[in-house]
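Every protein chain except one is present and positioned as in the full complex.
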Amino acid sequence: MRRRMFWDRLFERIFAGSALVAVLTLAGIFVLLIINAMQAFGTLSIRHFFSNTPWNPSAYEIPTFGIGALLSGTILTTFGAMALAVPVGIGTAFFLSEIASVRMRNLLKPAVEMLAAVPSVVIGFTGIVLVGPFLARLFDLPNGLNALNGSILLAVMALPTIVSVAEDAIHAVPHTYKEASYALGANKWETLIRVTLPACYSGIVAAVMLGMGRAVGETMTVLMATGNATAFPDSMFSSVRTITATVAIEMGEVPSNTPHYYILFACALVLFLITLAVNVGAEHLASRLRKRGQ
Amino acid sequence: MTQHSNLLEIQHLNLYFGKKHALKDINLGIPKNKIVALIGPSGCGKTALLRTMNRMHDLNPDVKITGAIHFDGHNILHGNTNPVRVRRDIGMVFQKPNPFPKSIFKNVAYGLEINGMRDSAEIRQRVEDSLRAAYLWEEVRDDLDKSALELSGGQQQRLCIARTIAVEPQIILMDEPCSALDPISTGKVEETMLQLKEQFTLVVVTHNMQQAQRVADFTAFMYLGEVIEHGDTSRIFKHPEHELTKNYVHGRFG
Partner (left out) sequence: MMPKKLMQILGLSSLMACAAVVVGLLGIILFDMTGKGVQVLSWEFLASFPHKGMTQGGIFPAIFGTVAITLLSTLLAAPLGIACAVWLAEYAPNHAFTRLVQASIRNLAGVPSIVYGLFGLAIFVEGLHMGMSVLASGCTLALLTLPSVITTTEEALRRVPVLYREGALALGATKWETMRSVVLPAAVPGILTGVILALSRAAGETAPILFTGVVFYSRFLPYSVFDEFMALPYHLYILSTQHHEPDIARPLAYGTALVLLVLVLALNLVAFIVRAKQR
């Protein structure tokens, strides 16, 4: 008996210890980014970092590091992606949960899951071989590697997240709401727009935010498809370079413990904080929805 | 029901589900080698009371319990009492048959193995004995390796009884063991219960008053978390002292 209780307690501790690892990992990432970023701000002023200073780490005389252009690259591609993915994603979610027959659902849901499973580097590759040439021909550009290309690819990456989270939210709307609406003579479309949509609104916003988090943090697709010019973009047809792409390109080439190295950590910290804020916001909305559901 | 012959003695037991006071000052003795039935309308606390007797409420952090249940010289509700120990001595058969998704043999052998029995011949013998005692042996002797989930509901429940008997507890708690079963299976389970009383002590929650009269030596009537009246089954049903008991056993509410 004593031996059995010993194992029981031992395993309880092992399980709790594993849970601690999850917390420590998140804390570890955060602390590591902060420590390394702090080193960067020893030599570089924060104001300078966030101003419109150009990003020019390999300048012959004095390298300059301004995250402004990179941040605008990230923001431009992300918002472009959202403009494309949000209507399509939410539309698909409504179709899946309210209109599709069981057979259609059984076909469509695996398709969404498969799309989610396609590696980002393969999506990036389609940006080079399909989307790029297509855009170049359509808009008569020298090449199609630009912010629009990145946005289209990021939309593809964000779609599965938006569809599945939004579908869960729509699914959670009580049947009684819809029945009440039908009973008042509303048709399917009116019920959908005026009853179901308002009832799951915060869940849909959460879906959009999670999709956005996905797009902001995506590296390989934008790295391959946006052209990677470090100038401030003028339009969707400009070649841009996102924060993620910058880290991916430059981290492999800088020596450790140099100012440039630490500044890349500072970039990653900015990225981390953006995605953290987006995720916390989405979770807050989702939990509000859960509470109201009870 | 005199003090010294009781195997289990419940004293001043109170139980709260969060803020709800679900059991109120329960005092009840369970005599050895008898069958005690707990009856009463739904929600009166019968099942809650049964589950305190083998610390099943430990799974629910919202439950608070005060009072004592004395068994074998210990208060089983005491913080130092090991609930694993308690449950080994006080087994339980649930309302819905819950065999494990394993073979029939493994279901019965499970309790033996965790309690340290290693000799396979001994385990085999004990599994057979337990299945015989639960009147299931003849029906399953040739497919002991079949999944327990393929048995009928009544067979599953008798398997759960066999599983409980196998570890030789002193008391077997049964929570409406027949409510999910058809009349023929119910008859078989009741027959089993009467046999089991030779060796074990049984506490049975039931909402079926005929069942209580058929199997129980003693009956306790509960209402809104209190034990209103308890005593010999025949007296409770024929000459209830309390007006509520009388109305209930005559089927005026339930």
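We call the chains A and B, going by the order they appear; numbering starts again at 1 in every chain.
Keep in mind that, in the parts below, a residue touches a chain if its C-beta (ideal position, glycine included) is under 8 Å from a C-beta of that chain, and two chains touch if they have at least 3 such contacts.
Computed from a predicted structure; not experimentally measured.
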item	value
Omitted-chain contact residue, chosen from A:Pro110, A:Pro174 or A:Pro198	A:Pro110
Residue among A:Ala59, A:Val118, A:Leu138 or A:Leu184 touching the omitted chain	A:Val118
Hidden-chain contact residue, picked from the options A:Ile75, A:Val88 or A:Leu141	A:Val88
Touch criterion as defined above, residue of A:Arg4, A:His48, A:Arg137 or A:His171 at the omitted chain	A:Arg4
Full-complex contact with the absent chain, from B:Phe17, B:Phe94 or B:Tyr135	B:Phe94
Absent chain, residues of chain A that touch it	4-5, 7-8, 10-12, 14-23, 25-29, 32-33, 36, 87-92, 94-96, 98-100, 108, 110-115, 117-126, 128-130, 156, 159, 163, 187-190, 192-193, 210, 213, 216-220, 223-224, 244, 247-248, 251-252, 256, 264-265, 268, 271-272, 275-276, 278-280, 283
Hidden partner interface residues of chain B, rising order	54, 56, 59, 61, 84-85, 87-89, 91-92, 94, 96, 98-102, 110-111, 114-115, 160, 163-164, 167, 169
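One rule holds for everything that comes next: only the chains that are shown with their structure count from here on.
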item	value
Computed distance of Cα centres, chain B from chain A, in Å	54
Contact footprint of chain B on chain A as seen in their complex	1, 4-5, 8
Contact set on chain B toward chain A in their complex	82, 84-85, 114
